[in-house]
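The complex appears here without one of its protein chains, the remainder shown in place.
After this line comes chain A, so read on.
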Amino acid sequence: MTAPSGAEPAARALTGADPAGAPPGAEPVVAPSGRPGLARRLLRHPLAVGALLYLAAVVVLAIFAPVFAPYGPQEADLTRVLATPTADHWLGTDSLGRDIASRLMFGARPALTGVLVTVLVAAVIAIPIGLSAALSGGADRIVSPLVDLLMSIPAIVVLLMVLATFDQELLAAMAALGVLTAPGLVRVVRAAALTVAGEPYVAAARVYGFGRFAIALRHVLPRITGPILVNLSLVAATALLTETGLNFLGLGVHLPEASWGGMVADASAAMNQQNWMLIPTGAVVAGTVIALVLLGDGVRDATAEGWARPATPARSRPTRDAAAGRARDRRPDDAVPAENPPILLRVDGLTVTVPGPGGRPAQVIEDVSFDLRAGETLGIVGESGCGKTMTGRAVLGLLPDGAHITGGSIRIDGVDATTMGGRERAGLRGSTIAFVSQEPMAALDPLFTVGGHIAEAVRVHTGAGRAPARRRAVELLGQVRISDPERVAKMYPHQLSGGMAQRVAIALALAGGPRLLIADEPTTALDVTVQAEILRLLRTLQRETGMAILLISHDWGAVGELCERTLVMYAGQVVESGPTATIVAAPQHPYSEGLLAANPQLGTPGMPLHVMPGGVPAPGEWPSGCHFAARCPYVTDDCIAHPIAVAGTDDHRSRCLRTRPTHMIEAKP
């Protein structure tokens, strides 16, 4: 060991970036280049730098112990035994009057060589075996059971035997420890390499005809350096603790040679007279282990940074001025006409903000307003990223972390939910508002039976006992048209088909007798035939229970099937709202028109589908004028000059300059 830092050369050797290791003439399929080196990135982590400095100091002091140590390791001064720190002995003396600081320096030598031996042995065995197990099925069939077997061998017994065999030769025990730790490391290497081996660029390298060896060395090993180094740092930490433990038991170095563990044992023997000696001896061991672990963490983080995509600079401009200049479509807070059912949900000017790139707040929903009457069905349509789901979550009161409401109100039964406390808000969920999500499989806890799931919700909402809740759960399963509810109640989510799981999720949502069901893309993940069944079920349930449904979808077919009224959302705004039939027949907003033209179900056979160019701008990158201007075929200078107000009749309105207050259908181009 000549380098001041022990970890650095090891890190270099393991990155596999060394060109000498690559077979000649091998062209990398993906050449990661232009990144700062691992060492340079490591230096940006202050904790890792501190750990590196500490370890470097320990290594230097150990190597040059004869130079730096003020006393020899065996130099006893029986006139000054068990001294606390003084100017002469700045860490005090032990029971024979030997200088503790000097002995710690000499004791670092067996500790560090022992750790180095264990780490090298473990790495040399585990890395090639782990890599070959990951890249070759044949090798894996031998390696994996063998690893399972070897990991169960009690290491301490083998270590004791090795120490007896080699007459307390500590390095032999440390090498044996390396062998015994290797199986665990093989698992880590294999698991990490398996994930990388599944990535497309490794598959591509295979297709190009690279040998397994070249792939392992050039494409897989560099990518798994991080996990390997982290685990080697843990191996090193364990090795140091084992070395200290063996020396503490007096099984390591021959006395009176100095060792850290032996010094702790000396301290314990003198404990009845003085316990100062425990402090420096324990601290130096703990400090070194901490440094090894922190260095490992730093290497992991630095490696992860190296493979991360370069962060795109935040080009976005906050849309605050747009929000400030927005024209609100205020509605008169009119009394409800007698023939209309009462308003269940009134969302007014709702604005939701998330922390955007660079920490600047970005709006994801801007000035969204709509009403939903009891028993009414409303669809929200738009592409991904338009704020549909976020609107649903805001109504539920379950915005993702960091997102919060910065404007407007959500009135449920006339009470503003945005001012409610968390508990009061939670009380509305399930009983007043329920939710059905997109992925039915992911929406059910895999560890609970279908019946247990629904019964839990029933008990929460009705306070029913176990048996009645169970009966009610079976009833609910029948209500969602599951043919054998008793049997299905005993099943686990993984035993259900997608359509069945969605029916179960709907039954779960019905458990509290909600008056509003928010269904977020409830059919997207299902087969086409099952989609139709679920939509029919929702319509039937809506009629049976009289609950209102807020359907979030990108599918006009689903919305047309279920919803009387529709909101079209684009880039956080409602761009059009009105009766579904009217919007489908005569869309006012160019975005609605584009969406409808791109819908395969509504297309004319034989005519090519029209696809809108471009994509939805990300939150924080919305223009101050019309959000849709960049993709709009009718865009004018006025559109981008200032925010667009909502216009139209009370029944059918849109956020477009071409919309006149009067009803007027323009000819399509």
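Throughout what follows, contacts are C-beta pairs under 8 Å (C-beta built on N, C-alpha and C of every residue); 3 or more make two chains touch, one makes a residue touch a chain; residues count from 1.
Heads up, the rule we're going with is that contacts and distances are computed from a predicted model.
One chain of the complex is hidden; its UniProt record names it "ABC transporter permease", one of "Outer membrane lipoprotein-sorting protein", "Universal stress protein", "ABC transporter permease" or "NADH-quinone oxidoreductase subunit C". Screening A:91, A:170 or A:267 for touch with the missing chain picks out A:267. The missing chain, though absent from the display, is touched by one residue of A:165, A:195, A:340 or A:540; that residue is A:165.
Remark: the omitted chain is touched by one listed residue; of A:426, A:609 or A:641 this is A:426.
From the options A:57, A:124 or A:249, the residue with contact to the chain not on display is A:249. In the complete complex, the hidden chain is touched by one of A:445, A:527 or A:544, namely A:445.
The missing chain, though absent from the display, is touched by one residue of A:72, A:282 or A:579; that residue is A:282. What chain A contributes to its contact with the hidden chain is residues 145, 148-149, 152-158, 160-165, 167, 237, 241-242, 244-245, 248-249, 251, 264, 267-268, 271-272, 275, 278, 281-282, 285-287, 289-290, 293-294, 396, 398, 426-431, 434-435, 437, 439, 442-449, 456-457, 460-461, 492, 494-495, 505, 508-509, 511-512, 518.
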